[in-house]
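Below: one structure in structure tokens.
Heads up, one of the protein chains got dropped from this complex, but the rest are sitting where they should.
To keep things simple, chains are lettered A, B, C and D as they appear, and every chain counts its residues starting from 1.
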Amino acid sequence: MAAQDPAAPDLLAVEGLTVSFATDRGRVTAIRDVSFAVKPGEILSIVGESGSGKTVSMLSVLGLTDRRTTTVEGAVTFRGRDVLGLPDRALRRIRGKEIALISQDPMTALTPVHTVGWQIVEQIRTHESVSAAAAKRRAIELLDAVGLPNPAEAFGRYPHQLSGGMRQRAVIAMALSCSPALLVADEPTTALDVTVQAQVLDLIVRLRRDFGSAIVLITHDMGVVSEVADRVIVMYAGRIVESGTRDEIFGNPSHPYTWGLIASIPPIDGARPRRLASIPGLPPTPANQPPGCGFAPRCRFRFAPCDATVPPLARSGHAVRCHIEPAARPDARRLVLPDWETAR
Amino acid sequence: MTDIPLPPATAGSDRPDGPWARARAKLLADHAAIGAAVVLVLIVLAVLAAPLYARHVSGTDPFRSTLSAKIEIGGKKVPVMERSTEGLGLGVTPIGPTWGPRYLLGADSQGRDVAARLLYGGRNSLLIAGSATALCLFLAALVGVTAGFFGGAVDLVLSRLLDVLWAFPVYLLAISLSIVLINGGLTIGPITIASNSLMLPILIIGVIYVPYVARPIRGQVLTLKRSEFVLASVGLGIPRRRILVKDILPNVSTTLIVFVPLMMALNIVTESALSFLSIGVQPPDASWGTIIQEGQGLLYSRPAVSLAPGIAIVVTVLALNVLGDGVRDAFDPRSKLRPR
Amino acid sequence: DRAADMAAHRGGTLRLVTVAAEGTIDPHINYTLKNWQIYQLAYDGLVNFSRVAGPGAFKLVPSLAEEIPTPTDGGKTWTFKIRKGVKFSNGKDLTPDDVVASLRRIFKVSGPTAGTFYNGIVGADACLSAPADCKLEGVTADAAAGTVTIALTAPDSEFLYKLAVPHAAILPADAPAKDVGTDPIPGTGAYMIQSYDPNQRMKLVRNPYFKEWSEAAQPDGFVDEIDYDFGLTEEAAITAIQNGQADWLFDPPPADRLNELGTTYAAQVHVNPLMAFWYAPMNTNLAPFNDARVRQAVNYAIDRSAIVDLFGGPVLAQPVCQILPPNMPGHEPVCQYTTDPGSEWSGPDMDKAKALVEESGTAGQEVTIVTEDTAVSKAIGTYLQTVLGDLGYKAAVKPISSNIQFTYIQNTNNKVQMSISQWYQDYPQPSNFLNILLSCASFTPGADASINISGYCNKDLDARMKAALELAVTDPEASYAEWTKIDQAFMDAAPMAPLFTPKRVDFVSSRVGNYMFSSQFYMILANVWVK
Amino acid sequence: MIVSLIRRLAEMVFVMFGISVVVFLIFFATPGSDPAARIAGRNAAPETVEQVRRDFGFDRPLPVQYVSMMRRLFVTQDLTSFVNRGQRVIPLVMDAAPITLSLVAGAAVIWVIGGILLGVVTAATAGTWVDKTLMIVALVGVSMPVFWLGEVMNLLSQSRLHDTWMFSWVPALGYKPFSEDPAGWFRTLVIPWFTLAALYVGIYGRVLRANLVEAYQEDFVRTARAKGLGPARVMLRHALRTSMIPFITMFGLDFGVLVGGSALLTEVVFGLNGVGRLTYLALLSLDLPMILATVLYASFFVVVANAAVDLVYLAVDPRTREG
Partner (left out) sequence: MTDTAVRPLLEARNLTKRYVVGRSFVPGSGRTVHAVENVSLAVRRGDTLGLVGESGSGKSTLGRCLTRLYDVTAGEILFDGVDIARADGRALAPVRRRMQMIFQDPSASLNPRRTVRDLIGEPLAVHGLRPRREIPARLDELMDLVGLPAAYLDRYPHEFSGGQRQRIGIARALAVEPELIVADEPVSALDVSVQAQIVNLFADLRERLGLTYVFIAHDLGVVRQVADRVAVMYLGGIVETGDTTAVFGAPAHPYTEALVSAIPQARRAKGPVRPRILLQGDLPSPLAPPPGCAFSTRCPKAFDRCRTDRPALTPRADGRAVACHLPG
């Protein structure tokens, strides 16, 4: 993994982001007070359960939420500029050019009625005034770079003519077409088979190396995170519950939810546990948040303060949103992940 | 395993209710649909009050020719049908709108009170459209479900039949059927339907749209048949008939409900079109379409006669369409049902 | 005078319009007034109706025959001397053989009147049953003498009239022995039909070989061309005539335009009486109309002036309560079904009607009135329904398509109790109304062609009609008197309710001049000019 | 390709066969329609009626009559009308077709453009008052019986407002062939076009709006926006292009049905002698040969339209191109 300069200015800084939606059942707050920063060239991974607000947080950074129903509060600064305050036009110059998005489902992310090449050329020519032929040449290069066999032919293909993995690679090629400083990959491998997932992850890591883009990788698979991330943010019910470097998170996971996540993954080798450790219960819906710590209802370490207040989160370093005394955490962890230390 | 604490299953109310109640709640929150429903109720009440209006307000029998009657307006006796006295003295013109209780909208070419006929006509229009809708949906469900569920040869025959009817332009089919039936009436076994019975337009309109509803229903049943919950029932060894009744029909029923207002709207227009071509409701019965048709001969001199029922149709159909949108959104927001 | 007019007004194109064409162009088959009016321009019989306005229009004049012969053999043999020098529009000369072939052709093409008008010719029976090899022995030509002799099985006072209608038009001998459909057959008239497309237009141009031989029989026309356009609605046609885009409309103008025409365009409107009537046949074999009292009650109860209003007012129709129309020989104005019986209808007599119904004890029965689905027919039916309702019956109206209604109401299988119908004369003889509409021979149960719609067969009156027909051969005037009485006698039994005699409204464009109206064939097209 | 072509053809033949049988049976089930009596003419002698019956083959068994009629319609092409004796039906239909085609094609242009505009504008402004107002207007269009709208238009343009600047250009009702008088053709058809299109603009606008709104929930639109494309381009090149597919299906079917004669109400009201009116008149007069010809013509168009839709699909939806 490429090392980053910790002193470098943040590429993207998100401060106190809170997003709520107007729905038929009233206002629903999907994410609350989310703050994080992305340094140039780093891979930041956001993990969390379905509905925990991973996608919404990144969409609001890009201004892609529906203005009519969504309220976005907080501050988003990209290269020192306040993104949320930007007029549409200026925002569009950032989208695709400086921040690119790869979305979850390669089956639906491409417009079905245009060829893959057309869609890549469209993006290039939206942001740069180059000739159609030059754009095409560049597109083919990109397709080649993401490892599509026979890129010239793939250029003229329609999305449905490509397999899932090829499509996802085409989406990645498109995202890279303007050499963005930041690549947001929203669960780029969830819809893919394991063997294909491996190919795509490999590609993403390679791209960071070749293009130097920072990457925000959204996923719910702890395995993927451990493989590629520099830093990790764990989200639960619209809030960040833990954040830190990969080593901090995997070496010293400190939030009961993170433990649960790690514990519930069936191991692929070694001894087979008789039962998997699991987190009982279900995550709350945005409309139904408990007043205190969001994880409290499922937490086996829950005690009075958990129901009363939302635990605070440190602004930097290995931050944990939990009322359990830091000193007591390893003991608690041992209850959930008995063989953690030995495993490491 | 009972130790797992369970959060409430869904947001909001503690004891949430079934799909029907959910749809109802959604519908009740739809202001446009509620407004449309109110308009429809008012229209229905108005047409139900037709005899009251005829007897007590206009004081005429809207089914009786009153060619030589005279009425008093502003103290003067005026003939309902006025013979031309100018020039060559050609033509006889019925009285125009008086905006009073008698002949509010004027008279038609038989000297009958148009306002009263409008109300009576509305009864027939709504009755025919309503019954035809019921009939159509019943037949379509029967055909669609049978074809979709039993498949095989049954499906082949029924689908081909639907194909044929589908390629037969609706109005032409309706007209052919009307002409046959109006000339001869209809005898099915012991039942004889007279040629001027309202049953005929109901039957005709009910039948012609069957392919348009049966096809989507068949498609839906085919999808349902392949759906996992039906497969699950099959796997559980549930008898076919029970699967049909318990798993398939309830799901088809919402589609049918969604079709109701839309088909109503369509049927009102179709009925009026047939009546306009004088092969729908037969005189002396009236429907909005027949009044338009009768008014056509007076369009230049007394346009109110055919404008009024036209406006009634537009308002009713508009309300039905708005309500239909609401019902569709409430039951099945993603469906793109479009009967035509 | 005509020659001066010719010099001043000859030329131009006359643009006629009508809602729809009326089928085949074959003059031996087509049985519609619309086409008969056109055939006057293109075809001739041995005799023609004379082309003049007023009562003279019913007078027969020799046309392709040099003169009207007197029959010999007690009225059974007619010998016509064929006019020389007449040419068909294809340039061929007219010969006696053409005449013989034409009369045979009536049978070969199964002309609609072959069995009713021309069945009196010797050999007609064989021709009717085997048209393909029709010999029609009764018709013989003598080329040398230039004559044609027609032998009848019995004297026929109306034979000349039958020869004057287009069904007996003289066509070239080589005219196809089948319905020609849309291919016009050459004729001898002043004009020839150049093309015919029933969905678009019929076009007539001058017959290049025409030389006027008798102004009364076949006058030379003023206009050079006649375009007859099909497909415009009446509304549209009226507007077009008002705007000068068309010259004349065959169909009656729509009711709601009448007032406008009668006031703003009075100068272009011509109203003329017709020899026709609208009536309501009542099925004398079905309850309740199998009781004469009920039929009389209906006749009493009908407010004929209300019905006249439905037709457009008193200017356009005249109430009648007898079968023979005004101007018909034998017509004596009389009305017995009115408040004060006399020569005219004055008002309905509801009391008498109700009394008759009560007497009959039929009140409460169901009656269905079958009308055409045209505005007027339906309106009359609706009105009659009210009348029958007032008389105590449960009445219903059943309008059916105009094209079917006429055959539908004739067939006894359809059990039609009452209907609305009209009858227009083929030729001006009382028998054309009374004998055709009410003779026993016209009643064929179970057939779609049974013109005696009432199904009324009175042996007595049948015999009297036969006698009157025979009398007409020798003493027409006496026979007319007898027809008057027969008319009365029928009305006593009231197998129908005569309603009114319609008048015809012709609305012509402002450029049309020399309008003339013949009661037989309506506006005389040859006399009209447009310049 | 060949297989699907054969399939189409087989389907077409089947459907047309089915329809002709239905029509045939309906006709012979109708009382009061003894064609012989009507062909023979009023007051014809029984012998004459018999003769006509024999000539026209009405005394033969129905299947024989059916076959001979079909042969005359398709093989010898000399089938003639029962009502207008001697009149060949095929040229008649061929003469009427251009009129219907003019009417429907013109209306189609209006309703396609109008429908797209309506759909795009309302989808772009979804939820605002602009959207709501336009949707109500569209619904009014959908709710108006076309014949009534036509009559009101006639009343205004031919009578009430005919002498004002608004409608003084409107010619009398009826059709003017394009080849003879292009300006007249246009002027006579403008009002019928709009009348016929009113319904479809509403329907198409609403369907398109629904599809566009749905497309806006799709991932690919989000991707397009994330690429930095402007709203117009996202709408037109991505959302609209994809949403046009159901639009085209509907268009094909509607166009086929209308050209096949379903525009008869408009034709009747505006006095256009198109196929629809021809069929209607044939039905009214129970003119079986005419009915067969027009109805088969109509079903032909419906089936052809279906096939055409499939072809257009190939053009607009690359997903259908294989297989």
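The rule we apply is simple: a residue touches a chain if its C-beta (ideal position, glycine included) is under 8 Å from a C-beta of that chain, and two chains touch if they have at least 3 such contacts.
Since the structure is predicted, the reported quantities are computational estimates derived from the model, not experimental observations.
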**Q.** Which of A:D202, A:D247 or A:D331 contacts the chain that the document leaves out
**A.** A:D202
Q) Any idea which of A:P267, A:P291, A:P312 or A:P326 touches the chain not displayed? A) A:P267
Q: Over the whole complex, note the residues of chain A touching the chain we left out.
A: 49-50, 149, 163-166, 193-199, 201-202, 220-227, 250, 257, 260-261, 263-280, 282-283, 343
Q) For chain B, which residues reach the chain that was dropped from this view? A) 1-2, 4, 6, 9-10, 16-19, 156, 227-229, 231-240, 242, 246-247, 250-251
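Convention: only the chains that are shown with their structure count from here on.
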Q. Which chain is most remote from chain D in terms of Cα centres?
A. A
**Q.** chain A and chain B, separation of their C-alpha mean positions in angstrom
**A.** 54
Q: Compute the distance, rounded to whole Å, between the mean C-alpha positions of chain A and chain C.
A: 93
Q: List the centre-to-centre spacing of chain B and chain D in whole Å, with centres computed as mean CA coordinates.
A: 23
Q: Any chance you could list the residues of chain D touching two or more other chains?
A: 31-33, 154, 284, 286
Q: Provide the list of chain A residues touching at least two other chains, using ranges where the numbers run on.
A: none
Q) Within the complex, which stretch of chain D touches chain C? A) 31-34, 36-38, 40-49, 51-52, 55, 80-81, 83-88, 91-92, 95-96, 154, 158, 172-175, 271, 273, 278, 281, 284-287
(Q) Can you tell me which positions in chain D touch chain A when the two form their complex? (A) 127, 218-231, 233, 237-238, 241-242, 316-319, 321-322
Q. Inside the complex, what are the residues of chain B that reach chain D?
A. 160-161, 163-164, 166-172, 175-177, 179-180, 183-184, 265, 269, 272-273, 276-277, 289, 292, 296, 299-300, 303, 306-307, 310, 313-314, 317-318, 321-322, 334, 336, 338, 340
